[in-house]
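Okay, here's the structure, questions in a sec.
With one protein chain held back, the other chains of the complex are shown just where they sit.
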Amino acid sequence: MSPTLATARIQNPREVYGRTLVELGRADPRVVVLEGDLGKSTMTCYFEETFPERFFEMGIGEANMTSFAAGLALTGKIPFTNSFAVFAAGRAYDQIRMGVCVPKLNVKIVGSSAGLSDFGDGSSHQTVDDVAIMRVLPHMTVLVPADAIEVRKMVYAAVAHPGPVYIRITRNDLPDVTREHEPFVIGRPGLIRDGSDVVIFAMGQMVSEAVRAADALAAEGSGARVVNVSTLKPVDEAALIALARGFRGIVTAEEHSLIGGLASVVTWAFRNEHIPVRCVGIEDRWGQSAHSYAELQQEYGLTAGHVAAQARAVLND
Amino acid sequence: MSPTLATARIQNPREVYGRTLVELGRADPRVVVLEGDLGKSTMTCYFEETFPERFFEMGIGEANMTSFAAGLALTGKIPFTNSFAVFAAGRAYDQIRMGVCVPKLNVKIVGSSAGLSDFGDGSSHQTVDDVAIMRVLPHMTVLVPADAIEVRKMVYAAVAHPGPVYIRITRNDLPDVTREHEPFVIGRPGLIRDGSDVVIFAMGQMVSEAVRAADALAAEGSGARVVNVSTLKPVDEAALIALARGFRGIVTAEEHSLIGGLASVVTWAFRNEHIPVRCVGIEDRWGQSAHSYAELQQEYGLTAGHVAAQARAVLND
Amino acid sequence: MRRTRDPAELARIARLIRAHIVRMVGIDQKGHLGGSCSAADIVTALYFYQLRFDAARPDWPGRGRFLLSKGHSALAQYACLAECGFFPKRELLKVKTLGALLQGHPEVDRTPGIEANTGSLGQGISMACGMAAGLRLDARDSRVYCIVGDGETCEGQVWEASHAASFYELDNLLVFLDHNGLMTNGKLTDRYNTGPYPEKWRAFGWHVLEIDGHDPGAIVGALDTAAGLKGRPTMVVAHTVKGKGVSFAEHRPEFHNGTLNRAQYQQALRELGADPDAPFDETPLCALPEFALPGGAAATTGGAA
Partner (left out) sequence: MRRTRDPAELARIARLIRAHIVRMVGIDQKGHLGGSCSAADIVTALYFYQLRFDAARPDWPGRGRFLLSKGHSALAQYACLAECGFFPKRELLKVKTLGALLQGHPEVDRTPGIEANTGSLGQGISMACGMAAGLRLDARDSRVYCIVGDGETCEGQVWEASHAASFYELDNLLVFLDHNGLMTNGKLTDRYNTGPYPEKWRAFGWHVLEIDGHDPGAIVGALDTAAGLKGRPTMVVAHTVKGKGVSFAEHRPEFHNGTLNRAQYQQALRELGADPDAPFDETPLCALPEFALPGGAAATTGGAA
């Protein structure tokens, strides 16, 4: 039940994303890919090489890319739009909203280099807000993979799911924390590691930090259950509540603003549950440049240490 | 303490907005106004008539309007951008985010015909999401007036406040529910009507519905305190908690998605308070056309009756 | 359905369409009269001359696609769809009411014959490009038709789409510019000039035609000409009059999304040759003998694509 991160395989989620698109391109001729001039970062370059006729370079025009994808969906295709998350979601917000989400079109939006993972480029290339703005859209499904294993399953799930899907992908390498053989089901939270004192609901990159935090807490005699909340919409509130039943407190952990992301999902789901909750996330601040991702994790309070500290605090609440 | 809505003056918020812009234009030469081809709806037409040289018709280009306003702010102006809320906020989301909010520029964004108030035009012209997407932006101030009295004060407050402000304005006439002589202070919730059993936190148009609900509840012997939460960001969480202390339950009421608006603000603020809460708002659906606003209020569960029903329910929780 | 290229017949149908627009605007309610009337002749020519469709199977994959990028002119399209038999004509009278088939702006999942959700300006032309690309991927000969507003050209997305269409050589795409010179709040040349249009689209790599957008012969001619233009998309700059056909609304921005009082409503109908007091005729044109195809041939014949 407890993955040891020390020995876990490390994979790059966007690399796996790019390879999975090719698999799906082979399996389903309806899959088409649109790119906003970042194909060597988003890794749609593999799809372009393999299926040039189903690949559309859309230049640096995220709005048009998105509505163009809507048009492709209206002819029965399953288009994936690609750019950095900040642009894929935010620059094309109205196009996603009006053209895709209102009519529930089959467009998949993939936000790459999400969160703070484009550490060098600073505030303009970092997303603290993408989950929030995608979550408020009726008909949207919002997925945040915890590792590359989940990326692959999610891309399959997105193709199988009729309707708009947003997938948030980090630039960072990530250790495998989910299990290859377990199916991914949209909406279902995943138990990663068990414990009986505090439950840590974590999203994306923070799932592995939560596992590390749980290791530290275990050494101190506190049991932390780590739950991977990789579907941010739709949320199975009953499942979350069931997973926290009998626990003394909840910690949430996300590499996203505390407004509108996982902390919102959980505090909303538990609004009438009366169980103490503490939240780890970005405190209503913009991103900034740094020499490494680790520096930003420290600066924004997004390490295993921060998660463990909140777990200790909530156990004392 | 209890306004009687039956005899309250009715005013049109956008009319008052337009007049106030002219007052401010007179008082402060830095005030400039940008319009996205809807000046006779947003009522910036008054400013245009009075100060043509400080009025900029920007055509139907909300992105450029917003960044152009950022440029004006960078030369010391206090620009107001204007369009329907759906476009002012959503079509220019990235421009507001990157160009205005990251550097905390002095740009005021006014979203007109907000919520479902453009009832005939349907989903493409109705905003269920604007408060959510504006709230996730660091440095942003988000204001939702309960009546025209508050509109005027907010426009003054926006000019006095250095930094980005979003103001959400309905197309509907509204009865005066706030008091002319009481100052508006950004962040401060306003006590509209008192009671001691349940507290209703309401936003915008729903404040008057909440007052009507409180009247109905009073007739049944239940006391409802109505609080106008007209600043959705920054939120004075301690003030909200103090206003609910000793109450048996909370109801929130907003003409906005339950995701990301007032319900999020309140459930977040009360996350460790353990007081029952029920929320009235739009349940993750898009808007649609109707013959009247009242029909949509009914359809989306946004009447005084719906508020009163949730109050009764929370008192039984 | 039978096709006609007779200018007089198309003009007669367009008058009927405009009368429906007036009915849908109604009395003392807001409605997009101006832009619906300026586009009415083009929309009419598309449905009654050009477009290949099967009203009984609105999602027939072989159909031509038509979408209004200027979605606020939906009334013109709704009227044509009703007369072509996509849904009962009485739906026109329920437009914009709660639960109606016909929403304030086009909605693809609600209304048979509507191809996309438009209403947020600038998006529809991008969708049209995506459709054209999708049809080509499937090696379909269907064409995509789209109308953009001149005010709409303020939206940068129109130019993004124009780059895409020309780069991908979407010669199965034909766009009309409804060049009525007005946006919501006045004259484009006064308030925010986005012309000259032919030069712009030529520089963006399109074929450009210029016509009188109220001359059915010219519209049909442009459709025929465009069918032969290869290698690039075609833009037809159509000179139009906002509010066309309703004398007091012509050239008047007040009627962009304006209100008719009872007298205006009645006058408008009369000017369009309709009797305001007559009961609403529920029989669609497609049910008339002169529009039914002889010998029960499939409704999908006729029409260029």
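Letters A, B and C mark the chains in the order given here, with residues in each chain numbered from 1 onward.
Just so it is clear, a contact is a pair of C-beta atoms (placed from the backbone, for glycine too) under 8 Å apart; a residue touches a chain by one contact, two chains touch by 3 or more.
Predicted model only: the values in this text are computed from it and were never measured.
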Which displayed chains the unshown chain touches: A, B, C
Options A:A69, A:V86, A:V165 or A:I275, residue touching the unrepresented chain: A:V86
Omitted-chain contact residue, chosen from A:L21, A:L38, A:A157 or A:A311: A:L38
Selected residue (touches chain absent from view) among C:Y145, C:F204 or C:Y265: C:F204
Touching residues (missing chain, whole complex) on subunit B: 32, 53-54, 56, 58-59, 61, 63-64, 66-77, 79, 94-95, 98-99, 102-104
Where the missing chain touches subunit C, by residue: 122, 154-160, 163, 166-167, 192-194, 196, 199-200, 202-205
Residues of subunit A (touch criterion as defined above) contacting the omitted chain: 35, 37-41, 45, 57-61, 63-64, 86-87, 91, 120-125, 288-291, 295-296, 299
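In this section, only the chains that are shown with their structure count from here on.
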Contact graph of the chains (line, ring, star, complete, other): complete
Per Cα centroids, the chain farthest from subunit C: A
Chain centre separation (subunit A, subunit C; CA means) in Å: 42
Centroid spacing, where centroids are CA-atom means, of subunit B and subunit C in whole angstrom: 36
Junction residues of subunit A, two or more chains touched: 94, 98, 102
Residue numbers of subunit C (touch at least two other chains): 107, 117-120, 122, 156
